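If you scroll down you'll find the structure; I have some questions about it.
Note that one protein chain of the assembly has been removed; the remaining protein chains are unaltered in position.
Up next is chain A:
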Amino acid sequence: MNTHFDERLDGGQPGRDQSEVLADLQQALPGMTLLHREEDLRPFECDGLSAYRALPMLVALPETLEQVETLLKRCRALGVPVVTRGAGTGLSGGAMPLSHGVLLVLSRFNRILEIDPEARTARVQPGVRNLAISEAASPYGLYYAPDPSSQIACSIGGNVAENAGGVHCLKYGLTVHNVIKVEVLTIEGEHMTLGSDALDAPGFDLLALFTGSEGMLGVVTEITVKLLPKPETAKVLMASFDDIEKAGNAVGAIIAAGIIPGGLEMMDNLAIRAAEDFIGAGYPVEAEAILLCELDGVEADVDDDCQTVRRVLEKAGATDIQQARDEAERALFWAGRKNAFPAVGRMSPDYYCMDGTIPRRELARVLKGIGDLGEAYGLRVANVFHAGDGNMHPLILFDANQPGEFERAEELGGRILELCVEVGGTITGEHGVGREKIHQMCVQFSPGELTTFRAAKRAFDPDELLNPGKNIPTPARCSEFRLTKSAGDAPAPTRAPESQG
């Protein structure tokens, strides 16, 4: 069923006239860039989930904290919702605009304010790119650990909003484990510091609550992250398997041997072929699955661990094991994996990336389930998998120009996520709920649990002006979804999406 914002189902304020809001904001903020013409708004109509689009009423591009503060105060006074956006690389429609809302773009807050090598921290503005932090820390032998695939482009503010992950989470954690302090502006325009420069802070752990809250509790205006010393060495092993279940079992066997790899990734045959065709990473195109296992740390330990892992992989039935001979080959092995999404994109006019997490022991069952569902929907699915932490990225291949095919892909995606919940997992490991998975939240959480989420939201934003309609569904949204499902997945009789007007 339709996931476009619908006031009737998603709640919110009565829409205000664009010219009225524009005049108000122009008067209050004469120095701030405020886009309002359709051709200027168009580039902001979607984030990384391009299938979900809506033209924002206005786009604000502030450059100072005072401007953000005034903007929030005016929007609150006018009852106009605010959607905050960083680099717009998110994959769940978390920064999808509202046609009756202001899109607050923080891309001009792009300065690294301080690198403190002694304290091993970096203080940055939210628009700073993820990779830029590691680049700035590099001369001190330090880096910022979380590395989402989009790290060249994605902003740290967006990483905080989504609690972004990457391929090294099992050992180094998610964003929530690597941010120590954030400065926040509330919807009332108040300044608040969450966390501290020390290892803890008095009171509730609001830093944890805000991390991954998808811009719905406040606007993060400054971030202090923890930096880690670069590992002395990193080595990567690539193992091929003729059976995906054997590859899954090998992952468990590595961990059972007491080893926590820096990265542990799996790809299935379709993903291997796509990546090899695109990058030429030297992947075995006949293999049913490959495992990439990176071991990092102190040289002597890494050598010992490589030996152990090699033995484990042999015992688990790997048909071939290669160790990258040098840094160049290691980078090449990873390039195939990191470019798996665009590589799969080349095989098909469009693809749709999912993001469920499951207990690893359920891998074989879930992969089989995905295969069966793919067949039932007549769509191919390639699988890329953060195997170490159970986070799957099934990529559904489709052609948006074929009538009904996107809707089928979307529905298949929803079914895959419901399968993840069924085996004890979750609908999103690192991409966030956003607008995309709003219906599956009704599957994963009970009405009572959703009520508690809404209570937490009310504590910070009682008028529901910050990114309404994302992350936490309303009871009306869930009832409608359940009705639709029980009606045999027939299209819901909702009115046409207002955003397309």
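Rule of thumb we're sticking to: a contact is a pair of C-beta atoms (placed from the backbone, for glycine too) under 8 Å apart; a residue touches a chain by one contact, two chains touch by 3 or more; residues count from 1.
By definition in this document, contacts and distances are computed from a predicted model.
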item: Undisplayed chain, where the name is taken from the UniProt record, one of "Glycolate oxidase FAD binding subunit", "ABC transporter permease", "Protein SCO1/2" or "Phosphoribosylformylglycinamidine synthase subunit PurQ"; value: "Glycolate oxidase FAD binding subunit"
item: Among A:Gln67, A:Ser134, A:Ser155 or A:Ser213, residue touching the chain not depicted; value: A:Ser213
item: Candidate in contact with the missing chain, chosen from A:Pro56, A:Gly93 or A:Gly165; value: A:Gly165
item: Which of A:Leu65, A:Ala201 or A:Ala364 contacts the chain that the document leaves out; value: A:Ala201
item: Absent chain, residues of chain A that touch it; value: 116-121, 140-142, 162-163, 165, 169-170, 173-174, 176-177, 186, 190-194, 196-206, 208-209, 211-213, 217, 229-232, 252, 255-256, 258-260, 297-301, 303-305, 357-361, 386, 388-391, 424-433, 437, 441, 444-446, 448-449, 452-453, 455-460, 471-472
